[in-house]
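All protein chains but one are shown in place.
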Amino acid sequence: MSTFLELDHVTKTFGSEGMFGNGQVTVAVDDVSLSIDEDEASITTVAGESGSGKTTLSRLLLGSHVPSDGRMLYRGKDFTKLTSRERRNFRREIQPIFQDPFESYNPFYKVDHVLDAPIKNFKLASSNREKKRMIEDALEMVGLLPGETLGRFPHQLSGGQRQRIMVARALLLKPRVILADEPVSMVDASLRATILDSIRRLNRDLGISVVYVTHDLTTAYQISDNLMIMYRGAVVEAGTVDEVIPNPQHPYTKLLIESIPQPDPKNRWGSEPPQQNWDTSDTDIAGCRFADRCPAVMDNCRTTVPAQYLINEHQMTRCFLHEEKGVMENPDITSTFQTESETIKAVPADMSI
Amino acid sequence: MVQPTIEETRLSTEQAIQTYRTGARITDVDALVVDGFSVYYETDSGTVKACDDVTFTLKQGERFALVGESGSGKTTLAMGLMRLTRPPGHIASGSAILNGRDLTTLSDEEMRKTRLSELALVPQGAMNSLNPVMRIGRQIIDGILDHVDEDDKSPTKDELDETVRDLLTRVGLRPGVARLFPHELSGGMKQRVAMAIGISLRPRLIVADEPTSALDVVVQRQIMQTLGRLQEGLDASIMLVGHDMGLVAQFADTIGVMYAGKLVEIGPVEEVFSDPKHPYTKLLIRSLPSLQEKREFLGIPGLPPQLIDLPVGCAFADRCPSVFAKCREVTPQTQDLGGRRETACHLYDEEAKS
Partner (left out) sequence: MTESVTTPDAINPAESGGWSQFNEERLTPMKKYALRNPSLIVGLSMLFGMLFLVGVGHLVWDTEQFRPLSAPTRLAPTLSHELRDGTTGAFPFGTDTQGRDLLAVAILGTPLTLRVGLIAGAVAIGLGTVAAFLAAYYRGFVDAAIRSVVDVGLAMPALLILILVRINIGRELSIDEIGIAIGLTSWVFPARTIRSQVLVMREQTYVELSRLSGTSGMGIIFKEMMPNLIPYITASLVGSVAGAILASIGLEAIGLGNFSEPTLGMTIYWNIQFSSITLGMWWWWLPPLAAIVIVFVSLFLISSGLDEWSNPRLRKRV
């Protein structure tokens, strides 16, 4: 078991105080420790609303942002001290799939461009023949026919096809981790299934770990093994989906799950929940960030930041309601996650693809 | 940034519970009768039948949801009913009678007055339609003054301020929001302001085109619940246009499913979800992921047809699992299946006759 990427008490803030800053500091990611394992491929969902810090976290993992505090380790080595060769390897080994499949394409080129570029830049193929074969294999892997997709401009393909080409592009680079940032939120519901399915296939068949960033807990429940819920920069709850979704422990997770518009007219929403208060700046809040919306708020919630309490082996939460369960010894939230070997045992045979 | 305090919001929550009685608000009065409504686009390469021969009736107080994939014509239909179709699109045929008047025959000036006063639009991304350099209160007042008839005496400043306060409170915002600029508000708050502008003239029908598509689930739920509450206060009807089946299930009374420009199924939302008739609706509902059980994702195989070159017969034939010979020869007509349920599918030819 070896760690591919590790965040060690990472905090990311934007804006600055002092003479030149506007005094508004946004804590986008607040003291998060996690690790992505290389050998145990799993699908982990990072869920939260806009402003929760999930996109910042994904940019940290991609190396596009640098932590303001804490360390990021790539194969055990501090990210800021990587050689250019190691950095290049890192670039190849973690690949993104972005939200808007149309914007991922340069409108000037045919879709082939996004597939050619990585092969050329990382010298993955020794001949044009090999390149062609690699591209065709990758497209077939995500369920596309090369003849129907290559040689076309992005606007000539459907949203689902465009996004699956993006999955194929990531695949070409043989990454260890794929970071999918809201990959289906701009795609029609009927096409979502095929994209999520191709992502799941990468994980199961090729052993690639997937970080699935989303606000949609329904698809997260369907495809992922593990889940972390973020609220205003903090991971408020984490664990396996099979623990967290049926038994959410943090009041915010409960609100989030309750608010999902379930496609069942017999099971409608309850009363209107209170609105989020953006009035307070992140640095003003002394205690739990959710305190002012929380139906179960207590006095110490407003003054003290809750620690990570371990509910059970596979679930942790940052909420004082569970203080008696005791603080997690290992700050790494991914220590509550289910490993791949366990997943296979847990899933009945007819579920696997 | 100013926000309603929790106490204020809680108050409105209680009101919401009081008025949240499904079904009780639907009356037997026809609010909008759409008959054979078609919107075509003339392009260099031919006529695009973006919305073709759509017929439905919306009762006063009813929440009607129009769903379909992008390109199915749901937005075209909504914009066509508002007479906001841009050239080369045009209303090719049909009528849309709102409270006794045919919208398709009104003059542009009459239509302008009808919009907002009887018919309000909460457009897609409404929060981005606010004027960034104008205070919220001013924008709401402008909308009202714009529709005051010249012979009527215009309302006094105090009356207007009172109206703005009332509107903001109704959409769940603090009256102080009137003094703010759009950039000082969050996305959900801006959407609420857009709704306040929409209902400022007490419309009889609210057309909401994907009103929450860019918003988070919790905010989305708050907005939809506010919309429902407003509707009951106004005794209005709602036409919700969207692709989120979950939202429709949560909100609507009646659902209309569009495919390739045609309305393929209409019915009460609970019945359509539990017993869909048209094969497209069946696949659509089956493809929805659920929180109750983990299962394989089932998409709908194939792609919707190009509207410019529709095949003879049923447009869904190529993707339909229950396709038979007649589907490729005869275009199915909408058939009444009883119990306010209708569908355009040859599978029910026999059933409809009997």
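So that you can tell them apart, the chains are marked A and B in the order they are listed, and the count of residues begins at 1 in each.
The definition used in the following text is that a residue touches a chain if its C-beta (ideal position, glycine included) is under 8 Å from a C-beta of that chain, and two chains touch if they have at least 3 such contacts.
Only a predicted model underlies this, so the values are computations on that prediction, with no experimental measurement involved.
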item: Selected residue (touches chain absent from view) among A:Lys110, A:Lys174, A:Lys254 or A:Arg302; value: A:Lys110
item: Residue of A:Asp8, A:Asp39, A:Asp100 or A:Glu258 touching the missing chain in the full complex; value: A:Asp100
item: Full-complex contact with the absent chain, from B:Ser38, B:Gln60, B:Thr76 or B:Thr212; value: B:Thr76
item: Footprint left on chain A by the chain that the document does not show; value: 62, 64, 88, 91-92, 95-96, 98, 100, 103-110, 114, 117-118, 121-122, 153-156, 169, 173
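Everything that follows uses one rule, which is that only the chains that are shown with their structure count from here on.
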item: Distance between the centres, which are taken as Cα means, of chain B and chain A, whole angstrom; value: 33
item: Chain A residues touching chain B - in the complex, by the definition given at the top; value: 49-50, 158-159, 188-194, 196-197, 215-219, 221-222, 245, 255-257, 259-266, 268-269, 271-279, 292-293, 351
item: Of all residues in chain B, those that touch chain A in their complex; value: 1-4, 6, 9-10, 12-14, 16-17, 20, 22, 69-70, 172, 186-188, 216-222, 224-226, 229, 243-251, 269-270, 273, 283-285, 287-291, 294-300, 303
